[in-house]
Structures are given as structure tokens and as C-alpha cells.
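Complex shown without one protein chain; remaining protein chains in place.
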Amino acid sequence: MATYLLRRFLIAIPSLLGISLVLFTVLALAPGDPFEELATNPNVPPEVRTALRAKFGIDDPVMVRYLRWLAAMAQGDWGFSFASRIDVDQLILQRVPVTLFVIGSSQILALAIALPIGIYAAMRPYSVFDQIANTLAFVGFSLPTFFTGLLFILLFSIQLDWLPFVYRSDISAEGWRWYWEHLRQAIMPIMVLGFFQAASYTRYVRSSVLDVARLDYVTTARAKGLDERTVTLRHVSRNALIPVVTLVALQMPAVFGGAIVTEQIFRVPGIGSLLISAMLANDTPVIMAVTFVFACLVVLFNLIADLLYGWLDPRISFG
Amino acid sequence: MTTHPVLSVDKLSTAFRVERRWREVVRSVSFTIGPKETVALVGESGSGKSVTALSLMRLTPRDSSRITGSVILGGRDLLQLPDAAMRQVRGDEIAMIFQEPMTSLNPVLTIGFQIAEALILHRGMSRAEAEAETVRLLDKVRIPAATSRIHDYPHRFSGGMRQRVMIAMALACRPKLLIADEPTTALDVTIQAQILELIKLLQEEEGMSVLFITHDMGVVAEIADRTVVMYGGEAVETGTTADIFARPAHPYTRMLLSAVPRLGSMAGHPHPVPFPKIDRTTGLPAPPEEIPDTVARAERPVLEVQDLTTRFEIRGGLLGRARGRVHAVEKVSFDLRQGETLALVGESGCGKSTTGRSVMRLIEPLSGSVLLDGEDIMALGERELRERRRKMQMIFQDPFASLDPRMTVGAAIAEPLVINRLASRAEAREKTAELLRRVGLSPDMAGRFPHEFSGGQRQRICIARALAVRPRLIVADESVSALDVSVKAQVVNLMLELQAGMKLAYLFISHDMAVVERVSHRVAVMYLGEIVEIGPRAEIFGNPQHSYTRRLLEAVPVPDPARRREKHRLSNEELKSPIRPLDYVPPERLYREVSPGHMVQVSDSAPPLPVVAAA
Partner (left out) sequence: MASTGVLAILVAGVLVGPLLWPVPIDEIDFSARLATPSADHPFGTDDLGQDLLARMMYGGRISLAVGFAAMLVATVVGTVIGAIAGMSRRYLDPVLMWVTDLFLSLPQLPLLLLVIYLFRDELKAVFGVEGGVFIMIVVVIGGLRWMPVARLVRAQFLSLREKEFVEAVRAMGASRWRLVVRHILPNAIGPVIVAGTIEVSAAIIAESTLSFLGLGFPPDIPTWGRLLFDAKDHLDVAPHWALFPGAAIFLTVLSINFIGDGLRDAFDPRRVM
């Protein structure tokens, strides 16, 4: 087990390096020069410009620049945001908790919906319940998050006026009301993201349970005289969850994509909306840093999935 | 039976719903099982024997199956019981073991837990009590060091050991009836012998009845008191095993029995003998036809193999470095003449299939030489090798898997001609028709796809494809092992006929000793990648010298209830693995010539004879 974990951990490092290389390559290939502005400015003499270029190492070989950038990123020196007038790392630290809260809650919601429904549907394949669940799942993941978000706003904010559609971090209420207001404004983003993921997870769970349910050891369990509930929970579900963990981990990049959209719709002050506003403001250091943070989060979630995988499947420890 | 039966099945029928229509796969089957009696349910694939077993337990899919008739156990009709009461019967009064030990245990639960589950459920034991009982059960099925193994997961056990775990699980609640559905079919012959002995012994100790489902008449003769023969979903004949073997009444039973290869039946025949042709209506065999000697002894051998060695590396650990080697084929030498059949026999993991593939260089051997008509195959470049491959062709075990499902049979047979540019399109079509006729099929079948044929027909197609390029040598890798008894006999006969007609040399790879005895001129016994004994067929079967050869021959069940072995020699010896550490140097092997052409390895690599257990 320890070897397995260490191995997964060591694999995560080259993938992080790979991701950073991809990011840096994109940046290096991009047309335009961060000092273009200086170059066209007649007040800056050419000697100063050359000195500045040398200081920032613009003319060094790409590899050197990459290593320098990587070292700076690793030391927490993520640059300065032109638009927000604040260090990038501080800006991101302010925003990350909100994003993690929204994503975490929506994942919990998604699994809370998908596991029971997927398992129940698969144990009664082609029943009425299964067909309804299947159709709803299809509808669910064919509805893009940006459209569901708008529909929710239309229904719950505009028509029913139950929930606020703009997320505010400066709520003035005190005590329990403060919590209530926070919860109220988080409901819609979490639901939008949660329902979308629940739909695809339901399909994974269902098909995985269907695959396991026809295996020999399930017949063995029934031949022992166990009731359906025990057979399902003890013998089918745990085995069926093993491939689901991998599929959920593969979904993580898509989940972050959904989070960006949701944050943008509801103006949730997380790193997703930060990315969009930085792009609209041409704030390159923030864009680079946020993209890299997203990549780190994906790798982190993959590690968690590997951990779960090793816990669920005893064969791993000896692999 | 004078005593009251434990189980009586009356007019049992089972139907499955396939695309909105009910199809009956078991029709009105009736039989009884007395106390302490073993009844065999025997039949070929599709005879409905396994469905019968599942129906008794009501384990067929609920929504898409229908069971009628009655199954009386202890005065109650199981088919009428409510679900909850039926669950009380399962695992408690009737227990079941299945064919595939590798997939019948839940991979994420410890074996101890899986055995204890039934005890906790039906006996109301506490965890600790159940655990103690589990250890006792594992001891009972002769699993070594039971106490330390109850917390192990199934992947730590070999197939034979897993089947023991399954048996322990089935015995947990001392059932009145044990249903064993082909419990030894997936196992090697020496392991099969162990499991059969174990079941017999435990039945005596526990005083339970056994319903034993199998396709193997040898196993039936070995274990059953009475036998029910199934064919096409019906029980066509029922009687004591001795009666059925001595005086089969139904034509199907007669046909089945005369098609069964019997070890020892070839004594006195110098050359291979085809299976007797059987009259379909009476089921009576025609006298066997002798085949003349086909071996070209004067000429240079078609195939000369010298010191062939193939190893695979096993990678693992943090950096995927090599951690060990499978010594799959280790210094194997033999030759094969035109018109001759050399059988390579042995159990799984002995390297017989790897040897066949290495000879064809489908797997790259590590060293050694392979001469085909005097030319060194090992020295050829890729292009020349592809060209030379038409002199040697291969027939595989699974005829369905060895035909491209998206290609018509005609195109498949013509493909080797096309690849080797041996024929124009029209010539290829003509040749295909001729080949189909030659293997006993009709030329107008060329336009059909593989899934439209039966297993035996598909194997004929594979043979036709192999023959298209007029090869000198055919490597037949378990080519008849997956076929039903009656079909097996026909395909073997076809192969013998083709050998005589086309002067083919066969490298016949098989684990089925009875078939090998019938088809081969010479036999090589493989164990852990090495040939331990090689010689003329009559010598190997009549005068086996190596301890492993003897064990192998002893383990083969003989389809003759009169020769049933009474000795209870229980062992739990496992098959050895050919995996060795990286620094392993294989020892030099010496061979002793027993009689002309009969060589035995002197440095005995087989394990010592199994210990005789106190029964």
C-alpha cells in the first residue's frame, strides 16, 4: 500500500511539471511582448529598455526562462496583479476558499443523488424507475450549466423571488442571519453544479453496478441465502464503486470548467470568476496563476481518487 | 431407492424470455437424490444441465425466467416458498459451488469473512464463533495454515485453493445437499483429481447428498452413484452409473459413450486410430478403421528444434524494473517428421503453448534454433519470416475467437492466399470452395459470417484456412479442447484424414491425455518449461518413467465405473510456478534413454510424490 501511494505521489510530480511546461509553452508561443508598451513609448530611451529586458531576462533562451518562472512559482512569488494592485498569491488565497466550498458541496450533493439512484436503478434494470432515472440523467447532462443557471435565476429569483442571484461577500447581517444569507446565496450555484454532475455520475454508477451484478460472486452470495439488500450493499456496491472512482476523477477538469461558468453567472467571488475578469482586463500574471492553481487542484483530486482506489481495492496493495 | 429421497424433482421446466418470447431450455426434467447419494447430471453444452441446477436454487434471473414443476426438499416444494423462506434454504439446506473458482469469490472481501457470512446468517453465530468455525472449515478442506489465511483476499489463492474455499463456504452450515456445477472443469487434471477426492471424502464425513453437474464422462464414472443424461433440455436417460456405462439404452447416451476418449484404449495399436463412426439413429459405433503408417522416417525431419528457450520479464515496483523472469520454455529440443504427430502435453503454465508460438516466432524466443526443412527460422528477417510462415500454420483453441467476426468465411479462407500472393481472385474462390469441401462443409457457405456456424464447423473453417497455403507443419494449440465430445471426435478424425492425405506434420498441443493417446505418434511431457519425458506414444503411456508423467496419467479420470479408484490419497500439492529470480541459472539437465527414442530427464524436477493423508 505504501509503495503504491508513494508511486502515485511520484507520478503526480512529473504531471505537475508537464502541466507547467504546457502552460509556459502557450505563454511563450503567444504573440506580443509584455514590454511592447515600453517599446512604443517614446519617453523610454532604448538603453533603458535593453537594461530592463536584461533584468527580466526576456532575451534568455526559453529553457532558462521556464526554469526561472518555475522557481518563482515554487517559491510563492507569483507576481503582481496590474488590475487589482495586490500580490497574485494573496489575491488567489482570498478567492480559493469560496471556490472549494462551492465545488465540494456540489460534489457531495452529486454523489448523494447519484449513488442511491444509480444503484437502485441498476438492481432493477429496465424497470419503470430505471427508465425514469435514465431519462432524467440524460436530460441532466445534456443541459449545459450556463443554461441551467439562467433557468434557475429565471425561476427562483425572478419569478418566485426566493433566492438572490448575486453572490455578495459583504453581507451586513449578524449572527445566525449571516449564516442563513450565506447559505441562501450559495444554494443555486451548488445546485446547478451538483445536478449536472449527479446526472453523469448516476450513469456511471448504474452501468458499473450492472456490470458487477452479473458476475459469478454475486450468484455465490445469493446462493448463500443473503437477502437482496445485503447482496447489493456488501457484494455489489463496493466492487462497482472501484471504476466509478476513476471516472469521477477523470471528470474533475470538467467540474472546474463548470465551476468557472457557475461562478461567472452568479458572480461568486471565487478563482473562476477571477480568471474571467483577469482575462477581460488583460491581467496576465493572474491568468497564469489561476490556470496553474486549477491544474494543481486537478492533480490533487486525482491523488485523492488514487487513495480511495487503494482503500476500496485490496488487490492494489500488491500490484 | 427404498429410503425417502432428500430431493425430488418432478417435471421441472425452465423458460427464459428472449426478446418478448419464452424459450424453454429445460423441459419436464424429473429425478430424485437419496441420502448420501451422488447423482451426476451429464450433458454437452446447451443441454440445460446448469440451468437445471440454478432452477433448483431459484437463482435464475427473476424477471426474465419462469420455473414450473416441483422441487421437494424436506416435505416442502421449494418453487412455492416465499422469497424469505427460500433464502433460509439457500446456503443452509442446499449449498452450491460453481465452475469458475477465479470469479466466484468477491475480490474485495477476505475469504474468512465470506465463509463466516453464511454462519452468521443461518446459525446466528457471533463474529468470534464464526471465525473459529471458519478455521475449522478451512482445515477440513486442507488449506494449509488456515488460521493465518482467513484474513487474506481471494487474489492470494490459486484456482484450486479458491475452489477449496468455495467448498468450505458451501459446507459451512452442513447442508443436506451440495450442488456442484462443473466444479473441476476450469482446473488442471491433477488439481481436478484432488478436488474430486476432497468432495468424495467430505460427502462421507458429512453424510450429505451431492448433485454433480459435468460434461465429462470420466468424472461421472469417478464420482456418481446414479446418472441423469441430459440432451436438448430433457433428461433422456436415468439409471445407476454402472448400468448406464454398461448398457446405455438411449441412442444419445450410446453415442456419447462411444465418442468419449478412453485412456488405455489404444494399447496394441501401433498408429493413430480415428474415433469410431457412430450411427446417429442407433448410437452404435462402426468398427474403427486402421490408418496406415504416415511417418516419413527416411527423410530429414520437417522441424528440428534445439535448445529453444523463451523467457518473459516480470516488471513491478516503484520504477517498473524487472523483478523476476518466467522461464516459460527452457532448453526444449525435439524433431518432427513429415506425416508425424508429436503431442506436447502438460498442465497450465508448463510452457506447451509458448513452445508452439515460439516455434512459429509469434513470440520471440530468447535462444535456440528452429530448423524448418533445414532452414533456420531464427535467422530470418521480418520479411523472409512472413514468407516462410506459409509452410507452418496454426490452429487455435477457440474457433470463434480465431475468425475475424467481420469477415466472411470465404474471405477468411482465401486470406492466406491473398497475403502470400498465391492466387488470383478467381483462383482463390475456386480454391476456397475446394477447401470447404475437403473439411466437410458445403462450398456455398463461403458467403456466411462466423457467427452463423456451430463450434465444430468453425474449427473446420479454421483448418481449411490453415490448409489453404499447403503448409508442411501445423501447430494445433488445444484445437479440440473446447469442443463437445461428439464434435471433438469428428474434428480429430478430420485431422487424421488430412494428415494421411496431405502428409502433414502436427505439433499437437493438448492437456487432454485421452485425445493425445489416440492421435499421436510420439509424446513430449512438459513440466515447468522443460521436457521431462519424450518418446513413442506406446512407451509414454505404457511405460512412463518420470514421476510427473505418472502423476499426470494417474490423475486422468477414466470413463469406466468398474475401474473407479478406491484409494483416498488426499493431497493439496499446488502446481509449481515457473517464475524465478533474476539471478536464477537453470541447472544442466541430463536425459536417460529408456528404449530407442524414449528419453527421460534424470535430474528430477518434479515435486516429491504427494504425502498420503490419513483419510
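By written order: A and B. Residues from 1 in each chain.
Definition applied: contacts are C-beta pairs under 8 Å (C-beta built on N, C-alpha and C of every residue); 3 or more make two chains touch, one makes a residue touch a chain.
Quick caveat: nothing in here was measured; it's all calculated off a predicted structure.
Participant: Taking the full complex into account, find the residue in A:Val26, A:Val48 or A:Val64 that is in contact with the omitted chain.
Facilitator: Looking across A:Val26, A:Val48 or A:Val64, the contact with the absent chain belongs to A:Val26.
Participant: Looking beyond the chains shown, say which of A:Gln185, A:Ser208 or A:Thr291 touches the absent one.
Facilitator: Only one listed residue reaches the unshown chain, and that is A:Thr291.
Participant: Kindly state which of the options B:Glu19, B:Asp63 or B:Asp583 is in contact with the chain not pictured.
Facilitator: Once the missing chain is taken into account, the touching residue is B:Glu19.
Participant: Which listed residue (B:Met102, B:Ile419 or B:Ile579) would be found touching the missing chain in the intact complex?
Facilitator: Touches the omitted chain: B:Ile419.
Participant: Which parts of chain A face the unshown chain closely enough to count as touching?
Facilitator: Touching the missing chain: residues 14-15, 18-19, 22-23, 26-27, 30-32, 138-139, 141-144, 146-147, 150-151, 153-154, 158, 250, 252-254, 256-257, 260-261, 264-265, 275-276, 279-280, 287-288, 290-291, 294-295, 297-299, 302.
Participant: Could you list which residues of chain B touch the chain missing from the display?
Facilitator: Residue positions of chain B that touch the missing chain: 18-19, 360, 362, 385-390, 392-394, 396-398, 401-407, 415-416, 419-420, 451, 462, 465, 469.
One rule holds for everything that comes next: only the chains that are shown with their structure count from here on.
Participant: Once you find the CA centre of chain A and the CA centre of chain B, what distance in Å lies between them?
Facilitator: 51
Participant: Chain B touches which residues of chain A in the complex?
Facilitator: Against chain B, the touching part of chain A is residues 3, 6-7, 10, 215-217, 219-227, 234-235, 238-239, 242, 312-315, 318-319.
Participant: Taking the complex as given, what residues does chain B use to touch chain A?
Facilitator: By the definition above, chain B touches chain A via 54, 57, 59, 84, 87-92, 95-96, 98, 100, 103-109, 117-118, 121-122, 153, 155-156, 166, 169, 316-318.
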